[in-house]
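A protein chain is absent from this complex, but the other protein chains hold their places.
All chains are identified by letter, namely A, B, C, D and E, in their written order; residue positions are counted from 1 within each chain.
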Amino acid sequence: MELSHVNEKGEARMVNVSQKNVNERVAVASARVRMKKETIQMIATGQMPKGDVLATARIAGIMGAKQTDKLIPMCHNLPLDGVTVDLEMDEEHSLVHITATATCVWKTGVEMEALTAATVAALTLYDMCKAVDKGMVIEAVQLEKKTGGKSGTYTREK
Amino acid sequence: MELSHVNEKGEARMVNVSQKNVNERVAVASARVRMKKETIQMIATGQMPKGDVLATARIAGIMGAKQTDKLIPMCHNLPLDGVTVDLEMDEEHSLVHITATATCVWKTGVEMEALTAATVAALTLYDMCKAVDKGMVIEAVQLEKKTGGKSGTYTREK
Amino acid sequence: MELSHVNEKGEARMVNVSQKNVNERVAVASARVRMKKETIQMIATGQMPKGDVLATARIAGIMGAKQTDKLIPMCHNLPLDGVTVDLEMDEEHSLVHITATATCVWKTGVEMEALTAATVAALTLYDMCKAVDKGMVIEAVQLEKKTGGKSGTYTREK
Amino acid sequence: MELSHVNEKGEARMVNVSQKNVNERVAVASARVRMKKETIQMIATGQMPKGDVLATARIAGIMGAKQTDKLIPMCHNLPLDGVTVDLEMDEEHSLVHITATATCVWKTGVEMEALTAATVAALTLYDMCKAVDKGMVIEAVQLEKKTGGKSGTYTREK
Amino acid sequence: MELSHVNEKGEARMVNVSQKNVNERVAVASARVRMKKETIQMIATGQMPKGDVLATARIAGIMGAKQTDKLIPMCHNLPLDGVTVDLEMDEEHSLVHITATATCVWKTGVEMEALTAATVAALTLYDMCKAVDKGMVIEAVQLEKKTGGKSGTYTREK
Partner (left out) sequence: MELSHVNEKGEARMVNVSQKNVNERVAVASARVRMKKETIQMIATGQMPKGDVLATARIAGIMGAKQTDKLIPMCHNLPLDGVTVDLEMDEEHSLVHITATATCVWKTGVEMEALTAATVAALTLYDMCKAVDKGMVIEAVQLEKKTGGKSGTYTREK
């Protein structure tokens, strides 16, 4: 087992995938944003309409996925086939659950694209609500599942 | 208390700060990346030199801070005065602790810049090591402190 | 009267504004999108909820304003103080009216930022609805008003 | 008929095209810029050489096409095979006619790329001439033709 | 004397300039592109009009200056006041001489912006002509002069 993004001298590189197979790759990542009870109520049912708060986070996450290779230095730029970002309000626990899915038919996986989408959506949620709750925490950004590619399927153990 | 990034109809807007004071603003954000014991050992002392793994994450975080307004829809573009990203290896707990600081003298705070720097550094660490450990988790992305601006100083309670 | 963005040889340049005054500048631009009656009804009241169609256009317009200097070669990069994009449905005439406002306190005007915001919102509306109406037309992209700067106030004649 | 860029709940998504066929797609878009007679004469034959005005608009349009997926939230990033932008001076009617063509061999169409190229060229023309004519209007941004893809050929009716 | 872009541990940082004075800063950089005699003749007087070759390089250089902080990791993003790029044909020596000037009134210098403008113009010239001359060489990219800032004026010795 070895790190693929550094060479034998430990120097960073964008690893050559020209010989890898093109096949369908899907990755699902998740994150959650913990906030005060008052904050989630304000978004969900409170004094003001939910308005564009969730839409802004969703759209930012999708656009963020397309910026992945500009943010993560050794990531390949690749043509994404699809990206979705879902935000689910969990008022009982004062959490917003974010799930991002990225798909492509290409030579490398899209784990980073899914993780970036989830993260940018979470950061945007923070930004939209930080005027009332600076203590929000982004938790548990993680890969849930990936399929396709030589390393096969990965599913996070519960 | 109200959300500043949506108007009275709940529509997103980039809030007008033209009348706000220019003063020095500093924000400190943190995040941590949890990984397998084998992974952190591989980075720190293991079969291969630490090489560019931490440097790549640090540089990506700093560059990410400069992309904040392109990622977070309602963020102002502003001239950053300084950004640092520190990564500290905690081999005992198999964690890398990330601390990002952003500084500017401008009309709006730099919380999002610090949070984005910490997050992009964490995502890059994931990317650099994912060939050996897809289960890594980015945890506890949060604002530690901010100073400057009308809302004054914020310090996270421990 | 002369074009400021080319020199005496007709060569493009980013004109030097280092001696210009810093003051508040506001620009308002408008555009409209003409579509089929069925399309505007589908967005407004039709078979599906209005959902994110207008929100996506609004957010894209705001983010587009921040990309102005990357799109328009001789535009200065400047710190925007505020951007709003409003979309108004005119079902009677099958039009969506777009109004974008940009504000900054700086040495050059923000006409291009307002025009870019209006245009990107209009293009996004086209994109969101093109599956049902490829014939939509973006009309009358124009500056409505600007204030601030040496050339003073401009108001479009009706 | 339904909008493809929102799901059944009206939430924006980047629709999954992984199962769509790769084939050649061409799109042609047009726009025109209306200006004062003095302005077009200044560009065409007037006191100053035409210089870089048209070249800057042409180049900006081509570069703008490559930014389409960064501007239009639900657009796929795809490898463009070719982009041309033509500007034709119509001194009689004080108009500049812009025609943009985009080509790719991929799973989705390039209508937005052609429309973005035409629009950015038009905005750049405005920027290059706004020192002498703030009243210029960008009119009739529209798709003229597209070929390729499941929905087949579209030709605008005259 | 010490490197400012790394800390005492040798770690990269974007150095904090919040306490530095705002004053006018100008930097001039140069580069030259050496090509075959046939190539420069083709651009200058040859079988085809000079057309957009030089304009494209000039515009690319100006736009490149605005991307400097996205390319050079530790560079500050700052509002540029002006950028010019001049290209001079030296048919006798088969060289194109490039001179780029960047200006801002800010806390850090614009040496990197001027150097980036010159370099991107040179690379674009290479790109525009590489179909006929892959052996072109970009030579002598260097800072000619800078003024402003605590370190004062620098003028290259001849």
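Note that contacts are C-beta pairs under 8 Å (C-beta built on N, C-alpha and C of every residue); 3 or more make two chains touch, one makes a residue touch a chain.
Being a predicted model, the structure only gives us computed values, none of them experimental.
Colleague: In the full assembly, spell out which visible chains the left-out chain is touching.
Modeller: The chain that is not shown is in contact with A, B, D, E.
Colleague: Using the definition of touch stated at the top, determine which of A:12, A:31, A:54 or A:110 touches the missing chain.
Modeller: A:12
Colleague: May I ask you to list the residues on chain D that touch the chain which is not drawn?
Modeller: Against the left-out chain, chain D lists 24, 55, 58-59, 62-63, 65-67, 79-86, 103-105.
Colleague: Go through chain E and note every residue touching the omitted chain.
Modeller: Touching the missing chain: residues 1-6, 8-12, 31, 42, 47-53, 55-56, 59-60, 63-64, 67, 70-75, 111-112, 115-116, 119-120, 122-124, 126-132, 134-143, 146, 154, 156-157.
Colleague: Applying the definition given at the start, please give the residues of chain B touching the unseen chain.
Modeller: Contacting residues on chain B, toward the hidden partner: 52, 55-56, 58-60, 63.
Here is the rule we use: only the chains that are shown with their structure count from here on.
Colleague: Which chains, if any, touch chain B and chain C both?
Modeller: A, E
Colleague: Can you work out the whole-Å distance between the CA centroids of chain B and chain E?
Modeller: So the centre of chain B lies 31 Å away from the centre of chain E.
Colleague: Where in chain E do residues touch at least two different other chains?
Modeller: 55, 58-59, 63, 79
Colleague: What are all the chain pairs that meet the touch criterion?
Modeller: A-B, A-C, A-D, B-C, B-E, C-D, C-E, D-E
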